[in-house]
Structure formats: structure tokens, C-alpha cells
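Structure, as C-alpha cells:
A protein chain is absent from this complex, but the other protein chains hold their places.
Entry: chain A
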Amino acid sequence: MNAPVLPVRAEAGSTLVEPVLAVQGLTKAFAGTGILRGVDFALAPGQSTALIGANGSGKSTLLRCLVRLVEPTSGGVLMLGQDVGALSPRALRRFRARVGIVWQKHNLVPRLSALSNVIHGAQARMSGPRVWTQALAPAQVRAEAMACLARVGLADRALARVDSLSGGQSQRVAIARMLMQRPEFILADEPDASLDPQTGQEVMELLLGLVRQDGLSLLVISHRLEHTLAFSDRILGLAQGRIALDMPTPAASAGELRRFFDHEAAA
């Protein structure tokens, strides 16, 4: 896939920027049923983009296709300068290390401590038992993991088992694990789901902070319209397996987004 240069909206107006993510004609079918039917979009670096859509519209599938956790049926993904579809298994492992994923269900190892889970984030660049558990980790890895935990405000719970943490704390540990990866791009699949409004807001603030302070790029799925409007620079809407809505967040309103969902539900 050739690197496209697309006009991407920026606050100062339209300008030409090499996108951090370019998706072209992406399709995915399960058992003959098309979930994604030709998705096209490009994202500018250092921006927060919200992906919205009704349940079953293929948002999570799209996120997984971007890093080939689900293999696309056809189409191309150019991400961080890499043609993702052309990567060998070894190169794909190295590429995935550059993309942090925040999962709706956190996906931590429940019997291990917060610190051990965060250390797992180093597994793409280090191997062996030294990154399996905090007890075996080298001092500099432990120190970096503690810094990641401190960034999400959980340094004092480093040795707590993650199954003893609250939902919000657990999601913070997952974000710390993602930080340990040293990612350049963040994909977040409903990171605010199953969290109370206050905790959900704090998690979203944390993610937006990584965009604003560290210059990372963020593509986040959220069903909470107030979060979509408050924590993104751009909104993409997925409907019928295609991008049916693409607008800068300042131009969007809750009513407009609600109408998008209503239209989807009616369809």
C-alpha cells in the first residue's frame, strides 16, 4: 500500500499532513456476512478521534483489523508508516508493540499484581521470565513500571492483586500497561464502559492527556456522547460497514450524534 498524503483538518484550517493511520477499502466478512464493507479514512498524528456507531456496526472489529488481531478480508491499512497487511509474523509483533490497546474488559491477568501486569507491557521488546512477573524483573524495568503506575495514580497499589481492585483502578492499570509499551498510537475500545460516570470521565481525561501532553494519536470507541464530544478532535461514525459520518468535534452537537444513532437504529 502506498503512503497517501491526504488533506486532514487541523485547527488552523485544512493542510496536507502525512496521516498516522490510513485505511483504504477495508472489508471484513464473517461466514459470508459483511461486517465492514469498504471503510476509508485517514487520521492526522497527535489527534484524538472518536469512533461511534450502533452496537454490531463493526467498530470493535475495525479496531482489531487495524492491528490484524482479526485478519481483514480485503483492503489496506497503513499505520505508523507500515503497510500492516504486508508484515511478516515477526515484523507484526514488533509493529504491535508500537500500538497500545485499551480494552473494554481491561484484560489483565487477575491473579497477578498490578506491577506484574504493567511489566507485561514490556514483552514486545524483552522476552523470557524477567517480564512475566515483577519478582523476576530487572530493576530498571520495575522502575519504569512503577513510573507508569504513578502516572495513573496507582503507585501505592503496585503489589495489590488486580482482581482486588475496583473497575476504575483496574482500567488504570491496563492504561499503565499500555504506557509500558511506549506506544505511538492508542486504540481504545470503550474504555469508559462499565465504569461509573466519574471514573469513566477520569479514564477519558487520562487518555486525552496522553494525546495533549505526549503527542500520541488516539482512536477511541465510546457510546457516551458527552465523552465523544468532550474528549475528541474529530468524530467518525460507522454505519452499514462504512464511514457514514466524519466531522470535526467542534462542529458536532449531541443532537446531531443522537440523530445519527436514531437513523442507524431505524435502518
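In the analysis below, a contact is a pair of C-beta atoms (placed from the backbone, for glycine too) under 8 Å apart; a residue touches a chain by one contact, two chains touch by 3 or more; residues count from 1.
The rule is simple: contacts and distances are computed from a predicted model.
Entry comment: the absent subunit's protein name, as recorded by UniProt, is "Phosphonate ABC transporter, permease protein PhnE", drawn from "Non-heme iron oxygenase ferredoxin subunit", "Phosphonate ABC transporter, permease protein PhnE", "YIP1 family protein" or "Carbon monoxide dehydrogenase large chain".
Interface note for the absent chain: among A:110, A:138 or A:209, the touching residue is A:110. For the chain left out of this panel, the touching residue among A:27, A:133 or A:199 is A:133. Touching residues on chain A toward the chain that is not drawn are 67, 69, 92-97, 99, 101, 103, 105-112, 116, 120-121, 123-124, 127-129, 131-133, 174, 177, 181.
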